[in-house]
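This is the structure I want to talk about, given as structure tokens.
Every protein chain except one is present and positioned as in the full complex.
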Amino acid sequence: MTDATDPGRRHSAGHHGGDRPVDPVTGHETTGHDWGGITELNTAFPRIVIWALVLAFSYSVIAWILLPAWPLGHDYTRGLLGLDQSEEAVREYREMERARADWLAPFASAEFAALASDAPLMARAMPAAARLFADNCAACHQAKGTGGPGFPNLVDADWLWGGDPEEIAETLRVGVNSTHPDTRVSQMLAFGRDGILPAGDIELLVDHVLALSRGEDAADGPGAELFAENCAACHGEGGVGGLGIGAPALNDGDWLYGGSPGQIRTTLRQGRQGVMPSWEGRLSPSEINLLALYVERLGKGNRNEARE
Amino acid sequence: MTGTLSISERQVGLALAVALTLLGLVMAAAARQGPMAVHGAIAAALGLALVFRLGGALYDPEVPAGRRQRFYDAPTRFGIALTVIWAIIGMGVGVWVAALLYWPEATPPWPWTSFGRLRPVHTTGVIFGFGGNALIATSFHVLQRTARARLADSISPWAVLIGFNLFCIWAVTGYLMGSTQSKEYAEAEWYADLWLVVVWVTYFVLYMRTLARRAEPHIYVANWYYLAFILVVAMLHIVNNLALPVSLAGARSFPIWAGVQDAMVQWWYGHNAVAFFLTAGFLGMLYYFLPVRSGRPIWSYRLSIVSFWGIVFFYIWVGSHHLHYTALPYWVQTLGMTFSVMLLIPSWASAGNAIATLNGAWHKVRDDATLRFMFVAAVFYGLSTFEGSFLAIRPVNSLSHYTDWTVGHVHSGTLGWVAMIIFGAIYTLAPQLSGRETMAWPRAVEWHFWLAVTGALIYVVALWNAGITQGLMWRSYDDNGALSYSFLQSVMAMAPYYLMRTIGGALFLSGAILCALNTRATMRRATGAVRAWDRPLVPGPAE
Partner (left out) sequence: MLRLHYNLEKLSMGMVVGIIVAASIGGAVEIAPLFTIDETVVAPDDLRPHTPLELAGREIFIREGCYACHSQMVRSLADEIDRYGPYSLAGESAWDHPMLWGSKRTGPDLARIGGKYSDAWHVAHLLDPRSVVPASIMPAYPWLTRSLDTRVLPGALATLAVLGVPYSEAMIDRAETDALAQSRPDSDAAEDVLARYGDAVALRSFDGDPSRLTELDALVAYLQSIGTLTAAAQEELEEAGK
């Protein structure tokens, strides 16, 4: 090779000794090529780059030796550490479970009264319950448990299925109208759509339910008889509710689906069958009990007020 | 455009335009409804417009003799115009989707305005529309100047640019209509994918034929990069987009890959779309415009060799760093991680080579906003590749993956590196192609520079904070071993960062709009003067 532009040629001694132009700023020779005015310097390969490459390569080789790395047809190198990412993850996950065990495990017992009176235990457990509630329940029941159309308020004094922790836990475990085999079942019949009651009767009942909700004494009203015949079985005499079959009280101002005449009419015509998912399987038994106590406490303030 | 074509070239062009019209009509007729029919109609309309344009000019006077002694710059000018148009579309949509994340109620009730449909319009608009047109336009320029040869023919540059932009239009209008393959950065449906293959082959052939005419026996580094960009993108595009259409008369197709293999192929593609589209091509741009603007020789030829082959070889291994801790086997993740770390060396070697090239020209960097764009681009290139290699380390990725940190990293690369080098190239090219000394409004370049730097910094810093906050909130456990935050709390914590990002993006966009107007003003007032030395050494193609 005697090409004048051969970069492999020895760098000529002195700045101006070579036959290739030298860059005055850096003192380095160019390669002698010219691409429409662009030239390049034949600056020697910086040492630091070689060292960096060696370093990065050593890091990689160590990683390849220790970790699963290279495929071999039907198998791959497992690495000296023998790591498996899901085993790792499960190990860490179980570690976290163990870290929680001392305060979470007691909740498996479902001795709610004893648990609730253990203040230090509750203080440790409630933040976890709040997070579980926010990630799983708040979508329907809202961040503070106040519910919304179709989703019950958990902080008022009304319960569809009972407000004891035992009952709440059972609701959480099996759900309502859910896919769980033991699900709680509830249904507000579609009196209009299914032709159980004529439209005129429904109008009378709408008025009657509205009257009940205002706390008026509507025992003699035109709808009263219809109500006693068709509705009281589920909603109780005078719509007091509380039968533990999911039918709400109608003699208060709180509504699940809304208290305007139109909304009540829709309820009576088309029926309702709210679905609360079952949490068994998704949440552990302890977590379910924990949440039951959390929910019970959520509305304590309101409920005490209501009782007074 | 027609003025630069000879009569026989116009005839060939006319034939191609007729063929495009027919293709569009066939597509529309076969599909009858849905996205493919609309796309057929778009192709037919474009074909028809070209038929009229070329047909109308068919018997205009023959091009003046001697054009072979000139470079063919008309396609470059056209490509630059398309670049700035797509910049405004793509970044405009970017700012809009950024705003939607802060203010979701602003979404109008029409399907095509929904975040999920607009997001790929943004990514495709900026990467392919803005980035792709810039790459194609500058590659024509760089290729001719460094080879000192005129483009090998006069039809295919137009075919490449028009065909490529038809692909971009098909892609983004498809997403608006809900037609997508869901593969990130490859969302366009099967017929658009096929079309792009045809365009790309044309591009490659043109590139090679022109390169073959070069006056200097050695191929300049910039061309190595452009070549890697063309070749590897073709390879990635074809493999990732292999799909079986439900019907030849409809848009819908299913990728042949499934599950974990699909994920690996997707991110082998996705990462190397970054590597060979957003990096290799733009390094080609940097390797040309930086020495030209600074008037300095490339600092080290030897370093260029190592960084080029390092980038080409290492990059292709690292796609699996997008799948850390997923159901992708651990061994692939280890390879992705280690190669990403090794990749840092050639990446920084390139950035270092660029910055060292400025030795002896720092006064120019201070005074010339155009050169400053390139300098900042090189710095951001170094920054984002460092960040990338860092994010590729598994434990780091366990925090950053799925968060806005990734988006912050993306935009330090795309705003800081890709967009800045494009602006630097445009500000160098536009005056030169218009026979002017400077841009029409030189002071606007300075304004643009500061808008761009401020916007990019606000964007990137906001999203670093956002992403790290998010990642920490998701994984933090309290003293009792329970997760501390709900997911929704992390969503709410993002609001201020999303607002800042929108503001940063708006600043960046206003700079881009300024650039578009300035470019228009510059190219409008072209003098037509050509610098005497700026001509091919090699005669042009046979007419």
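All chains are identified by letter, namely A and B, in their written order; residue positions are counted from 1 within each chain.
Definition applied: contacts are C-beta pairs under 8 Å (C-beta built on N, C-alpha and C of every residue); 3 or more make two chains touch, one makes a residue touch a chain.
Computed from a predicted model, the values in this text were never measured in an experiment.
**Q** If I consider the whole complex, including the chain that's not displayed, which of B:Phe52, B:Phe313 or B:Trp362 touches that chain?
**A** With B:Phe52, B:Phe313 or B:Trp362 as choices, the missing chain is touched by B:Phe313.
**Q** Which one, B:Pro255, B:Gly388, B:Pro431 or B:Gly455, makes contact with the chain that was left out?
**A** Final answer for the missing-chain contact: B:Pro255.
**Q** Among B:Ala45, B:Leu58 or B:Val246, single out the residue that touches the unshown chain.
**A** B:Val246
**Q** Could you tell me which of B:Arg148, B:Arg296 or B:His322 touches the chain that is not displayed?
**A** Among B:Arg148, B:Arg296 or B:His322, only B:His322 touches the chain that is not shown.
**Q** Touching the missing chain, which residues of chain A?
**A** Interface with the chain not displayed, on the chain A side: 1, 6-8, 71, 73-76, 85-96, 135-136, 138-140, 142, 148, 150-151, 179, 274-277, 281-282.
**Q** What chain B residues would touch the chain not displayed?
**A** Looking at chain B, the ones touching the missing chain are residues 100-102, 104-105, 107, 109-111, 114-117, 119-120, 175, 178-184, 208, 211-212, 217-219, 224, 227-228, 231-232, 235, 239, 244-247, 250, 252-266, 268, 276, 302, 305, 309, 312-320, 322-329, 332, 335-336, 339, 398, 401-403, 406-407, 474-475, 477, 483, 487-488, 491-492, 494.
Everything below uses one rule, namely that only the chains that are shown with their structure count from here on.
**Q** Please compute the C-alpha centroid of chain A, do the same for chain B, then give the distance between them in whole Å.
**A** 38
**Q** In their complex, what parts of chain A are in touch with chain B?
**A** Counting only chain A, the residues touching chain B are 5, 7, 23, 25-26, 30-31, 33-46, 49, 52-53, 56-57, 59-60, 63-64, 67-71, 76-77, 79, 83-85, 89, 96-97, 99-100, 103, 124-125, 127-128, 131, 134-135, 138, 143.
**Q** Would you pull the chain B residues touching chain A in the complex into a rising list?
**A** Residues 145-148, 216, 218, 220-221, 288, 291-292, 296-304, 306, 325, 329-331, 333-335, 337-339, 341-342, 344-345, 348-349, 352, 359-360, 477-478, 480-489, 534.
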